[in-house]
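With one protein chain held back, the other chains of the complex are shown just where they sit.
Showing chain A:
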């Protein structure tokens, strides 16, 4: 039995609904949208139901909540990030933070009702370690502000950690199956051929000796009993013999056996030793019982063949249970597998990071480049629409949104007033109707949705998408049943186009991996030329952007600087107007540092170098620092943690690199050949802008330059 109600009509009949459903539903906040809460306890049935819903659905909206976004302030997305840097930052975020909530909301068009039917689900997930194998996600980072943000929106951390659904990615699943089965195999081989290794356990303490003696006697006694009266060997009789020294006989694989209970691991080792030394017909076996706990059993076998067949049986058992355990540990990934296998249109709002999380958590490790990533995503999730991009690039919607904020919730309230605030009387018929459906059975797990809860955010995203499609001219009414969005040429234009970050000014096409400028984006900084950029860090803390600009302009002229951007209080990117100035700056800095004469001290740039910790390099170094897995809060500490021990790095046109530690040992004249070489060779702008210097290039150049500047290169 199901109850359906129109969301728009809901609040008008709120009192009615309350009186009818109050014993089942809690509507704490005003949204009044029933979102299904799914945790470990109701995952299985919820998954089965979701299978049906997704199969019927025309599209599925998703949203994720994470434990954080940036592992350090300077890892935030900047306009000054080149495409590869931006991807490195996303990759870092995805690899470090955990997903705690996933909202999945299938939408189905019901032609008869003229309305979409939505089923918002809110999955609590937690990377619980359920198998004894390593996984990259069992240690994760929490950004304090993000946790606080979640707390402010009443996120239920207890539900997440106590009952969150665990998961394994496809890669983890394959690895787990392999390691677990090989581990069991090893165990058996070990117990067969490693006899001599194990015998070496020394019996040093008297307690150990006494224990082994006692065990020997007890096992002898037990064996004797078995052989003497195999027929009478019933557990009842055993119990009547209240002597605690006696083992209780159980049956394992049709053989008499003893369950070893209450022994420590050390004692178990000693028992194994005793068995191996003195009992040819007793086999020590570890097996997993129904409750997935390990049981240690000693089994009696009548012959060598019997022993071998027992071993085989146990091993097969273990493999079988391993398979089952791994399957159950896959957990929440079944939902993602469902989405990929049904190949439904996925809709998300500003979902690049969400998709990256899905890839990393449920498919496998992220590829090293943006292009590879895009193509790999496309293979698994062939159709994705980013509503953020959709809203921004449609003029009609931009007109409707006017000046209101671009956040999901404001888009929702502007575009879907009938769904977001049903109490207001909205006459227009241009609004797409959305109905939320919840089944009566098991409705105890329904909560009223709230902002920034993944399930409700997914619902809002779906509503915004449906409404946006209608504004773009899609006529849902013409469809009696399912709608294929990808066939619609208006929607086609937005397919698989995502914003890599909110301020990238580009869109990436997942189907090709190409990144193109986004026409609707308004830049805050002048056009960025990465080869004109110098990275400076470690300067005195009192230097503000204004001071830095003044300082550099004094040396290179008023219009030498295009823009200055502070990554954090300890590091800045300076974009020069001309590419030559990058090397001029680096060489001048090096020279000033290696000379200790009054001219250097009085030089305008000396202010920047005060403290002697100022380092500088070109844009590539920024990329390298971003690619490190370390995350220190301050950029200065990060550079040090990455292992940068030099202070100036000059790269000339042919990709040759010089690093200067600026030791006082350097003779002043040492700097001269560099200048010569740099000016001697022409810069190759193509290479510089394309930044892909192969490792071999760098090595070659290091070799070449080593011979020239042995004295200067210090790599402490």
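By our rule, contacts are C-beta pairs under 8 Å (C-beta built on N, C-alpha and C of every residue); 3 or more make two chains touch, one makes a residue touch a chain; residues count from 1.
Rule of thumb we're sticking to: contacts and distances are computed from a predicted model.
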* Asked: Just by its UniProt name, which of "Poly(A)-specific ribonuclease PARN-like isoform X1", "Sodium/potassium-transporting ATPase subunit alpha", "Aldehyde dehydrogenase" or "Osteopetrosis-associated transmembrane protein 1" is the chain not shown in this complex?
  -> "Poly(A)-specific ribonuclease PARN-like isoform X1"
* Asked: Which of these, A:32, A:127, A:256 or A:331, touches the one chain of the complex that we don't see?
  -> A:127
* **Residue among A:147, A:223, A:319 or A:529 touching the omitted chain** => A:147
* With the full complex in mind, choose from A:55, A:266 or A:523 the residue touching the hidden chain. => A:266
* Which of A:55, A:113, A:162 or A:248 contacts the chain that the document leaves out -> A:162
* **Interface with the undisplayed chain - residues on chain A** => 67-68, 71-73, 98, 126-129, 132, 134, 136-145, 147-148, 150-151, 156-158, 160-162, 183, 186, 190, 194, 197, 202, 204-205, 207-208, 264-267, 631, 633, 641, 643, 715
